[in-house]
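Up next, chain A:
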Amino acid sequence: MVNPILLIVIPLGLAFVVPLFRFISKKIEKFIPFFALLANLIISLTLFPHVLEKPIHVSIGGFLPPLGINLVAGPLGILFAMLIALVGFLVSIYAFAYIKEKDQEKYHILYLLLLTGATGVVLTGDIFNLFVFFEILCISSYSLVAYFGDKPGIESAVKYLIQGAVGSSLVLIGIGLLYGQFGTLNMADIASNIHSVHSISVFIPLVLLITGFGVEAAIFPLNAWLPDAHSSAPSSISAILSGIAIEVGLYAIVRVVFTLFGASSILTFLLFLGVITLLIGELCAFNQENIKRMLAYSSIGQIGLIVFALSIGSLSGINGGLFQLVSHTLSKALLFLAAGYMIFRSGSMNISSFEGMGKKMPYTSFAFTIGAFSIVGLPPFIGFPGKFMILKAALFEQDILFTILVFLILLATIIEGAYFFRVVQTIYFKGEKSTPGQEREIAPLSVLIPVFIFVGLIVVIGIYPKLITEILESSASELLNRADYIKNILP
Partner candidate 1 sequence: MEIVILILVFLMIVSAIAALIFKDLMNAVIASCVVSLIAAVLFYFLQAPDVAMAEAAIGAALVTGIFVIAVKRTKRFEE
Partner candidate 2 sequence: MNFLSEYIYYIGAFSLIFIGLFIVLAKKNLIKVIIGLSIVDTGINLFLITLGYIRGGTAPVFSKPGLKAENMVDPVPQALVLTAIVIGVAVLALALTLAIKLYKHYGTLNLRKIKEQKW
């Protein structure tokens, strides 16, 4: 069996090696992320069957938990590691043609470090170690947002950095308060003692941790940075930020709420916050003329939906939330990649400049349409089973409150459908007049291959949702059975 630590060490080691390639050949460096993430994908796929039987936990430095730092490769962690490796791998192919700057090596190093940080967050079993990896993720995404060095990029990176830094400070205070009360940093160890102290002194660290991680996860009052950052980053990075970074922030919140605190009282609050986030995201997206800002606001809406589903707190609710998370990662990454290339060709982010794209770039437009349909939740695609499971789980609670919230979610879906169909309509049915010099331009292979792998995954999982339900169900039960998690690590 492979050691899960390789999932972190391989990309990290390769990221450190990249600067040396300037002495050999500048052409190799862009393939490094490709190979590192391919290795990660293979490792996580081989770990996958083992993890379903029994979570693997590895201690580092030869010290057993709670003394040393440990990695926990449970179903949830491996699910996320797999998603990160898959999306990162495909986007690294996209970057071959998309990133043309002179100083590419820095892009590739930061890209690898971002994904390493994300993998570390989902695998670690130690709360301070989680914070450290979270900072790697945050700092590399601040610099990648500013990578082009243009006006909007720098401005949004500044906003992102200030809000992110305040969030990290709150997390650190929360960790300090937890350490002061329990004298340990291992998550299982804290979780096993959490009910032994007065509830208010546990509640404050919980709120601090949720607020701090919530900045990265873009939950409602903390999401002011997201539309700017996601729209002014390079498109390949927007795909990663929307597809991976906010999901990892959400993972941290879920891990803290369910495993560390086992809190049920805060879930009702998160339920409302989720629906508010959803409505605000979709309403703002409806008003956008800029395609990338529209997609970014749509991400906020989707995150709201996922938060809602996860905070139902039942097995089927968490199941649906995780399914929606997978579907959002795949669809939104596809949308950003396709939109990124269309922007590259038309030279403008305005939706109206996409007129006639359906004829000019048939393949990319087709992929964009699939992604849009999937996000809205139309049947043969991956978005449909996710939304359906969430609504079923919410209605199963048989509470008048949930009925109202479900009504609001359906309303938000209608808004979502309206603006996505507007874009699709612009692409295909507007701008009939063919101006000279606008022949069909087929995107290069390194753009089309990742985009169509995404399309394939979206269609295949949409038709056979059973492909991933097994790992989703065991992840959901890992979250709900704290006792098993604790017992596995602290025998």
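The candidates were selected such that all candidates are chains of the complex that A comes from, given by their letters.
Simple rule for what comes next: contacts are C-beta pairs under 8 Å (C-beta built on N, C-alpha and C of every residue); 3 or more make two chains touch, one makes a residue touch a chain; residues count from 1.
Values in this document were obtained by computation on a predicted structure and should not be read as measured data.
Chemist: Using the definition of touch given at the top, pick which of 1 or 2 touches chain A in this complex.
Modeler: None of the others touch chain A; the one that does is 2.
Chemist: If you look only at chain A, which of its residues touch candidate 2 in the complex?
Modeler: 128, 132, 135, 139, 142-143, 146, 149, 151-152, 154-158, 161-162, 165-166, 168-169, 172-173, 175-176, 179-180, 185, 224, 227-228, 231-232
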